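All remarks here apply to the structure that follows.
In this view, the complex is presented without one of its protein chains, the others remaining in place.
Naming follows writing order (A, B and C), and every chain is counted from residue 1.
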Amino acid sequence: MTKIYKNAGAISGHEIHEECGVFGIYAREKKPLAKLVYYGLTALQHRGQEACGIAVNEDRIIRYHKDIGLVHEVFTPEQLTALGCGQIAVGHCRYSTSGSQARENAQPMVVRHVKGQLALCHNGNLVNSFELRRELELKGCIFQTTSDTEVISYIIIQNRLKYGSIEDAVCAAMGQLDGAFSMIMMSPAKLLACRDPYGLRPLCCGMLEDGSYVFSSETCALDTVGARYIRDLEPGELVVADKNGIRSIRTHCDRKPKKLCVFEYIYFARSDSIIEGCPVHEARRRAGRFLAREYPADADVVIGVPDSGLDSAIGYSEESGIPYGIGLIKNKYIGRTFIAPDQETREKMVQLKLNAVRSTVEGKRVVMIDDSIVRGTTSARIVNLIRQAGASEVHVRISAPPFLNPCYYGTDVDSKENLIACRLTIPEICKLIGADSLGYLSVENARHLTGADPDSFCCACFDGKYPTAVPTHTDKDRFEVIK
Amino acid sequence: MTKIYKNAGAISGHEIHEECGVFGIYAREKKPLAKLVYYGLTALQHRGQEACGIAVNEDRIIRYHKDIGLVHEVFTPEQLTALGCGQIAVGHCRYSTSGSQARENAQPMVVRHVKGQLALCHNGNLVNSFELRRELELKGCIFQTTSDTEVISYIIIQNRLKYGSIEDAVCAAMGQLDGAFSMIMMSPAKLLACRDPYGLRPLCCGMLEDGSYVFSSETCALDTVGARYIRDLEPGELVVADKNGIRSIRTHCDRKPKKLCVFEYIYFARSDSIIEGCPVHEARRRAGRFLAREYPADADVVIGVPDSGLDSAIGYSEESGIPYGIGLIKNKYIGRTFIAPDQETREKMVQLKLNAVRSTVEGKRVVMIDDSIVRGTTSARIVNLIRQAGASEVHVRISAPPFLNPCYYGTDVDSKENLIACRLTIPEICKLIGADSLGYLSVENARHLTGADPDSFCCACFDGKYPTAVPTHTDKDRFEVIK
Amino acid sequence: MTKIYKNAGAISGHEIHEECGVFGIYAREKKPLAKLVYYGLTALQHRGQEACGIAVNEDRIIRYHKDIGLVHEVFTPEQLTALGCGQIAVGHCRYSTSGSQARENAQPMVVRHVKGQLALCHNGNLVNSFELRRELELKGCIFQTTSDTEVISYIIIQNRLKYGSIEDAVCAAMGQLDGAFSMIMMSPAKLLACRDPYGLRPLCCGMLEDGSYVFSSETCALDTVGARYIRDLEPGELVVADKNGIRSIRTHCDRKPKKLCVFEYIYFARSDSIIEGCPVHEARRRAGRFLAREYPADADVVIGVPDSGLDSAIGYSEESGIPYGIGLIKNKYIGRTFIAPDQETREKMVQLKLNAVRSTVEGKRVVMIDDSIVRGTTSARIVNLIRQAGASEVHVRISAPPFLNPCYYGTDVDSKENLIACRLTIPEICKLIGADSLGYLSVENARHLTGADPDSFCCACFDGKYPTAVPTHTDKDRFEVIK
Partner (left out) sequence: MTKIYKNAGAISGHEIHEECGVFGIYAREKKPLAKLVYYGLTALQHRGQEACGIAVNEDRIIRYHKDIGLVHEVFTPEQLTALGCGQIAVGHCRYSTSGSQARENAQPMVVRHVKGQLALCHNGNLVNSFELRRELELKGCIFQTTSDTEVISYIIIQNRLKYGSIEDAVCAAMGQLDGAFSMIMMSPAKLLACRDPYGLRPLCCGMLEDGSYVFSSETCALDTVGARYIRDLEPGELVVADKNGIRSIRTHCDRKPKKLCVFEYIYFARSDSIIEGCPVHEARRRAGRFLAREYPADADVVIGVPDSGLDSAIGYSEESGIPYGIGLIKNKYIGRTFIAPDQETREKMVQLKLNAVRSTVEGKRVVMIDDSIVRGTTSARIVNLIRQAGASEVHVRISAPPFLNPCYYGTDVDSKENLIACRLTIPEICKLIGADSLGYLSVENARHLTGADPDSFCCACFDGKYPTAVPTHTDKDRFEVIK
C-alpha cells in the first residue's frame, strides 16, 4: 500500500516531538485578532504541526475554528475573516500523538458552562490525568476527546462553581493538576496565562505597541507579531489580563523547585527564541562547546544535521578550532502529504530529505553534530550519506545525553523498548550507526547549557529524576490506539 | 458580495426543514458496517443535508467520522475503509439550524464515560433542554456543542452511574427528557433505539437476511439496505439489541397519548416510506383528495410542485376528475455550493430551480398543489412562473393547514413573525402570491390523512395544541446566533 | 477495491449520454457575463455532467476556466469573479466518454492564432474527424486533446488565413466538417453560432431584456436566464452577433435534408424545453399515447421511470384510461462521488437509487414506461423492484424503438455488441428483464412525435439510416482508451 507520511519529518528527520504551542492576546479594543494569532501560530508551528486552532472573543462571544493541518492549511482568508475582530484571542498548534480522532483533540478547547464560555490552550501533559479523569467520570462527567485539556476544563469549571472568579478557579486547579502545563485561557472578559509550579514548559509575555498583552510559548512569536518581550512567567504563576490591566497571582501554589525541560533548549524551541533569559541558539552553541571538550575529535570539518544540529556544530567548531562546514542540505519541499517510498526503495533513496554536500565532506574526517538518536536508523542513514559523499571518517556527536527514560510532560520521548540507548551500550550504538566515534553530551553539562542553576532543569528523560510522581496509568492504557 | 446558498433549497424550493435522520445496525458478527450505514444515510439524506456521521463499534471500540456535507461528500472510500468493520454501527444526518459551529454539532455524539463509550444519534428536539442543561451546568458539567444531544448524553451517563445497565440508564432518561426524541445509541456491547412517549418522530425496525437488526427513521432506508421491515417502535418504547437478541422495554415510561408529527406525512418523509402502517405517498394522495373536496376548482389540469406536491396532485386529480399534468420541472443540479444570484438578478431568473412546462399549462386553468406556504415569496414566484407559461388561472391548493405556531420538536417551522399565515388572512395571502384562489387543507382533514386515530397526531404548528409544555427558553435565547 | 461511481447515473439510472450543452451571450456592453453563463450551464447540466467551462471576452481578451465536475463544483465565487465582466461569453458542459485525460478535453477550447483568440464550444460529433485530423497531422499539426473540437478549431483557423473574416472561415469550415455540430464560438469581437446542415443537434437563440443575444442548446436555459426565445437556428445556418447587430448566413452550405436527432425528444432534452416548436414534454406524452395504441395492456396503473418516463406515462394513461400513478422514487442525493456497492451487495441494495412506492403498485397490474433498454440489467432490476413491492404484473413499455445501431453524432449509444436489441429478440428481452409483456415504440411513430415532417429526423440508432457517411475509423481506433 502506498503510504503518505503524515509527519514527513519521519522520513529522515527528527523523531522527537513537542506536543504544543500556545498563543494569546488581550487587546481590550476590538481588533482583527484572528490574523495576529495566525501569525503568532505560524511562528510556533515547529512546536506542533498536526492540528491548530484559533478562538476569538468578540463582545464576550467566543467563536473558533480548528482542524487538522498546518496553520496556513487550516485557515483560509474567509475563515480568518469569519473569526474576525475581537478584544481577546487565543490559539494553539499541536502535534497529536493519538491518531484518528485527532480533529476532536485539536485546541483551543472551547466549552460552555454555567458562567459562560471558556477557551483553553494547553502545552504539556499531566501525570495525574488518569486519576482526575476517573474522579470526574465517577461524578458523571463525559469526555469527547482523549486529551488532558478536557480534564483540565472540567477541573476549572467545577472550581468555578465554588469560587467567585475564574482566576480563583484556575488558582485552585493549579493545585489539583500535577505535571506540565503552560496554559492560556480566555473567559468572556479575561485572558489568563499560567505555568505549572515546576515551570516544565516555557511561557512568556510581551506587549504590542498599542498596549495589548501577548502571551506565547516562545519569544519568536512575540518577535513575529512585533511585540516587545516583557518577561517569562514564573513557575506556578498565573497572570490575568482584563479591563483593569494585568496582574500576577503567585501565592496560591505550593512553591516547587523549578524544573524547566532542558530539551526545550536542545531541540524543541526555535533557535531565535530566548527562554528564561538564555538564547536558545546560545545554549546549543554551548552544547557544541561542551561536546568538543568532552569528546574531541581529530577531524577536518564540523557539520551539523539541520536544523538544530547547526547551532551546536558552530559551538563545536569554535571550541575545537576545526572549521565549520555546511555538510547536509535539507529538502524544504517535503510536505505533510508527501508520498514516502516503500521500505525497499527507501534504502536506495536516502537522499530524499537530506543530502550531503560532497565538496564539504569529500576526503575529510568529519565531525557530525545531531541533537538526538532515538531508534538509530535515521542516524545510520545520515552517517552513510556522508560516507558515500566521500568522508574518510565520521565522528558523531550528540548535543544531548542518551534518552533512557520516557517523558511524561508532553513530548513523545517514547517507552524504553523504543529507545536505543536503553538496549545498547554507546559503543554498540556507534557501531550500529556506522560512526567512527560517538559522544553524547553529559547530563552534567546538559544542566549547564544556560548558566542558570543546574538543578532548575528537568532532565528526566536522561537521568530518570522525575520532578513529579510517575503516572501509574497512561493514556495508552485507557484509549485504544486507533490507527 | 457573492453569496453561496449553502442550502440550495432556499432558492425556490421548500423552506421547512426536518433536523435529522438516524440509522443503526446490530450485526453481532463483524461486517463492513460503515458502508451499510453509508447507504442507509443516503436514503435518509432528505431529512438532513448539512452534516452527517457514522460510528462503528469494533470489538467494543468505537471509531467515528463526521463532518459538514452530504453523505457522499463527507465519506470517501478511504474513510469508510478506516471505519471499516464492526458488530454495531450508527449513523446520523442533520440539518443544522445553528450555523458556524455546525461541525461540532454533527452527530453521532461519541463520548467516553466511566463504563466505556457511548455513541448517540438523535432526531427531535427537547422542550426542557434549557432546564436540564442549567441543572447540569450547576453540577459543573461543561458543554462543547449547542445541541440537545449533549444534554441527553449527560443525562444518560449520569443515570448510568446509578443504574446497573445502559438500558436502565436510558429508561430513566426517557422519563427526564421532555419533547421529541427518536434515538439510536450504541454502547460497547449493545444497540439501543427508543422513541419519546408521544412518538413525535418516527422510528422503525427491520432485519437483514443474515439476521442483523436495523433501525431507521424511515422505511425507505430499510429498503435501500435490503432489510425487511419488522415494525415501528411504539411511543415510549426502548428496544435493545445485544448478544442475547432483541428485546423491548415499555414499562418504564408514563403512557402518554401518541402524537406523531403529521408533517412527516405531509412533507418530511420520503413518499416511498411507510410510517406506522400508512404509506406516505398514500397520505399525500389523500390530502389531495381532501383538498379536492374542501376546495374544488373549475380547472383544466392539476399539477404538483415537486417533489412532495406531486403525490397530492394525483389525489386531487383522482377526486376531482381534472387531469393530472407535469407542470413544473426541477433542476436536479443545484448543489450545496451553488452560487445564488443577487436579489435583483433573481427576479429575472425565477426559473433557476423550477421551470414551468409550457405545453401543460398554456391556455389552461391550473390547480397547483404545494405542501406549504412559509413566507409567501417562493409561492408567489411559482405562481408567476405558471402564468408566464400561459396559464389563464392558477388555483393554489396547499396540502397542509396554515402554519400558525412554531414547532419545538425538531423542525424549523419558525417564529410567528416569519409565518405569513400569522400576519395575513387567507384572501390576503392569495392576493400576495398572485393566485386566483387559495385553499389550505383543514386541520380536521390533516388528522385523517392516514386512517389512524385523529387524536394521535401532533398538529401543534397548525392548531397550537402542543402535547408537551412549551419551552420558556429556547436555544436562541442562550446561544448567540453566529453568522 | 472500493469503486466510486463517477457517473452515479450508472447505478440504476440511464445509460445513454448526450455529450454536450453549449451556451453563449453577446452583450455588447460590459456585464458580469460569467455568472449568466453559469446559470445557463446549470440549466443545461443534464446534457453533460463530467466537465464544464466558461470563457469571457473582456475588451478582446479571452479569459477562461474549465475543469472536471458539475457547474457548481467547478466554479467558486472567486473564480466567477476572476472571469468577471465582459461583452461576450460562452460556456460548455460535457459528458466525456474518453476517461483519464478528461480535463484536457473540457471546453470551451480557447486557442490563439494569427488573428487573435478563438473560443469554441461544440455539441455533436463529426464523422470525418479521422480524415480531417489525419490531413492536419500531415501538415504538421499537433493535437493536445482527443476531441473533435480541436480538429474543428484547426479547420476554422486555417480557413481564417485564407478568408477575410471569421464568419467566412466558419462558413467554409461548415462545408468541410461532416457530422453533427451545433457550435457557439467567440472571436475577439464576435459571437458566432451555427448548426450543421442536417440540424442533428438543437440550437436556439433568444434575447435578454437589455437586448443581449443568447444562444443555447435548449430553451430551458433561455428561461433560466430570463431570455425571450426568438427561434431555433436552421440547419446549415450561421448566426453572427457583433457590434452591427445580428445577422444570419445561410447561403454557404449545401442544403441537406433536415435530420434532427429524435432521441433529443425522447430522452436527452429537458422536458420543459421546446425544440423546433415542439415542447419536449408534449413529444414524450405523445410517445406514451402511441405506445398505448401500439401496445395496450390490461392494467390498473401506469407508472414512469423518472425522469423522462414520467411524461410518457401520462400520455399512456391519457390514451388508455388506466390511471397514472407515482410508482418509483429517485434518490436525489447520489452525487458524483457516491461510493457504489460491490457487485454482490448491489444485488441486495437495488433500492439505492430508485425505490418503488408500494401503495401505488401493490396488488396491481402495472404498466411501466421507460425511455430505453440498453444492456437490460437496469430494466431487470427496476421490474424486480416493482414486483417485490407487490405488483401482480409488470408490463414494460419503452418510449423509443430498440437501439440497433451505434450513434456517430455525439451520444454514446454503443457498439452493436453492447446493445441488447442486437442480440436478443423482443420476447427474449422481455424474459430477460422479467416483464409480463414488453413493447417498444415503432420507428414509424417515433418519426411522428412532434408533428413535423417524419423524414426530418435522424433515427439512425433505430433504423440504421445514417444521414451522413458512416465513419471508417472511430476515436477508439486511434486513441488508446485509458482507464
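Just so it is clear, contacts are C-beta pairs under 8 Å (C-beta built on N, C-alpha and C of every residue); 3 or more make two chains touch, one makes a residue touch a chain.
Predicted model, so just to flag it, every value in this text is computed and none were measured.
Student: Which displayed chains make contact with the chain that has been left out?
Tutor: Output: missing chain touches A, C.
Student: Among A:C85, A:V357 or A:L404, single out the residue that touches the unshown chain.
Tutor: A:V357
Student: Going by the contact rule already stated, which one of A:I61, A:I326 or A:L404 would touch the omitted chain in the full complex?
Tutor: Going through A:I61, A:I326 or A:L404 one by one, A:I326 is the residue touching the chain not shown.
Student: Out of C:G140, C:G164 or C:G321, which touches the unshown chain?
Tutor: Residue touching the absent chain, from the options given: C:G140.
Student: What residue numbers in chain A mark contact with the hidden partner chain?
Tutor: 2-4, 35, 38-39, 42-43, 45-46, 49, 70-73, 75-77, 80-81, 209, 220, 223-226, 270-272, 274, 279, 281-282, 307, 310-311, 314, 318, 323-326, 329, 331-339, 341, 345, 348-352, 355-360
Student: In the full complex, which bits of chain C touch the chain not displayed? Write them out.
Tutor: Missing-chain contacts on chain C: residues 61, 63-64, 82, 100-101, 109-114, 118, 134, 137-144, 146, 153-154, 157-158, 160-161, 479-480, 482.
The rule is simple: only the chains that are shown with their structure count from here on.
Student: Line, ring, star, complete or other: which one describes how these chains touch?
Tutor: Line.
Student: Compute per-chain Cα centres, compare each with the mean of all protein Cα atoms, and return the closest chain.
Tutor: Looking at where each chain's C-alpha mean falls, the closest to the middle is B.
Student: Compute the distance, rounded to whole Å, between the mean C-alpha positions of chain B and chain C.
Tutor: Centre-to-centre distance between chain B and chain C: 36 Å.
Student: Determine the centre-to-centre distance between chain A and chain B, using the mean Cα coordinates as centres, and give it in whole Å.
Tutor: For chain A versus chain B, the centre distance works out to 47 Å.
Student: So, what's the distance in Å between the C-alpha centres of chain C and chain A?
Tutor: 59
Student: Mind pulling the residue numbers of chain C that touch at least two other chains?
Tutor: Residues of chain C never touch two or more of the other chains.
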